[in-house]
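Omission of a single protein chain aside, the complex is shown with its protein chains in their original locations.
Here is subunit A:
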Amino acid sequence: MKPFEWTRRSLFAAVAGVALAAGLGAPALAQTPPGVLVVGQIAEPKSLDPAAVTAVNDFRILVNLYEGLLRYQPGTLEVGPGLAESWDVSEDGTVYTFHLRDGVMFHDGTPFNAEAVKFNFDRMLNEDHPYHNTGPFPLAFYFSSIASTEVVDDLTVQITLNAPYAPFLSNLAYPTGLMVSPSAVMEHGADFGRNPAGTGPFKFAEWRSNEAVVIEKNPDYWGDPAGTDAVVFRPITDANTRVAEMLAGGIDLMVEVPPTALSEFQGESFSVVEQAGPHLWFLILNAKEGPFADKLVRQAANYAINKDAIVNDVLEGTAEVAAGPTPPAFTWAYDESLAPYPYDPDKARELIAEAGAEGAELTFYVTEGGSGMLDPIPMGTAIQADLNAVGFDVKIETYEWNTFLGEVNPGLEGKADMAEMAWMTNDPDTLPFLALRTAAWPDQGGFNSGYYSNPEVDALLEAAQTATDLDERAALYKEMQQIVHDDAPWVFVANWKQNAVTSDKVENLTLEPSFLLYLEDVVKN
């Protein structure tokens, strides 16, 4: 009879425990208040100074506090007016004149004007500027083409570039170009990042370290007022805990839902939003030495890998199969006629046989995880299996992210035949310019770690960077994509769709292809 007695006893203990917990817990579990949107972020922000940060996680807060001269038009990656209502570009593409919006105030009550614009760029770029020491400004090179910024009058500012640089406008719309209040920087110095002041629809309220950043509706905003009274950004680094908070109602909006957790949010009380962005997940192939020096073998790798399976099974549909080096999110620059390499192991075997590379041993660098890398280990092993199936002998070497970058960025020569990589960019120029040109080989300071070299591609990219006409640029990028697709310096694998889950109390959330999270229109009931 002993076991039965024990069960009853344990049952009693359990009931007592639950009752105790209920007594303590019940009053706490009020839902998040109406008008207040609680967002589950993936990490604590580094700073709320847009010039000092690099992470998408931090940008999600910043774009609601600040505005830039330009801004990506809703649903696109094309730039439109922001704090600048209009702009003119000189014939030669080196002088940009911006006409600023009138009557805009920073949250600290000082006016936004041409002086403020000059202050922002000088602070970042000019090492002698009295507030340059409020940095470092890691992404200042986005504006390294700026030679000078001149105040023409209170609402007109003229920026002169040292050479024509087509991506300049889209860089202005990037969060690094968000405008900060000069007087707030002067007041707080290096602590400006914790006392931010911009012009956006929300103003900073409170930063409780490791708990929350709170921003409130800006009553003096020049545009339409924000749809919520306040937004709370909570850093929840552990993905499982973030999912649990979402399920338990502790947060209203969750970003970067792990693919495997998406099925948890199928019900009525949640909605999932998705948006493909300017992201590319690819394999760098070492075109300098080994089997991938042969174009046929590189193409064979593209045929051998089952990208549909990776996207649908490993990533559970949170990405799309990539066709070439330019993500489709850059609608104006993307070549629609490009089709992904089909999954065709027989064709791969033929090409390998033709190149005489049967049974080649390949060293494959895989990372444990990192910015934009999605699920790199399962993806890496799926790729290994596909390549082994067509007769290669692939050996994986796995590295922690920082170590991985330290191995891959200096080039794969003498170390590996292939490596995983992912990029998120704001302009179609960035990735190919930094990672596909001959002048971007690692020894010249670029990211062309696989040593791809094609003079035609080099010429097209140089021309596209100095062309000021959008159609002309588009034509050049499209031609580049055709060549690169055929040369196959990379295996083009996936374009990530960012996702977010909201509770049924949240309305009007849309995700942008820029991956920025604009919350001014969102309503929380």
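We take it that contacts are C-beta pairs under 8 Å (C-beta built on N, C-alpha and C of every residue); 3 or more make two chains touch, one makes a residue touch a chain; residues count from 1.
Assume contacts and distances are computed from a predicted model.
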Item to check | Among "Membrane protein YedE/YeeE", "MoaD/ThiS family protein", "Glutathione ABC transporter permease" or "Menaquinol:cytochrome c reductase iron-sulfur subunit", the UniProt name of the subunit that does not appear here | outcome: "Glutathione ABC transporter permease"
Checklist entry - Among A:75, A:109 or A:138, which one is in touch with the chain left out? => result A:138
Checklist entry - Looking at A:274, A:400 or A:486, which makes contact with the chain not pictured? => result A:400
Item to check | Hidden partner chain, touching residue among A:106, A:131, A:204 or A:423 | outcome: A:423
Checklist entry - Where the complex has a chain not shown, which of A:62, A:100, A:212 or A:315 is the residue touching it? => result A:212
Item to check | Touching residues on subunit A - with respect to the absent chain | outcome: 2, 6, 18, 21-22, 24-26, 28-30, 32-33, 36, 38, 43-44, 46-47, 49, 52, 54, 135-136, 138-139, 141, 190-191, 193-194, 209-212, 232, 234-238, 240-241, 244-245, 247-250, 370-372, 400-403, 405-406, 409, 423-424, 434, 445-447
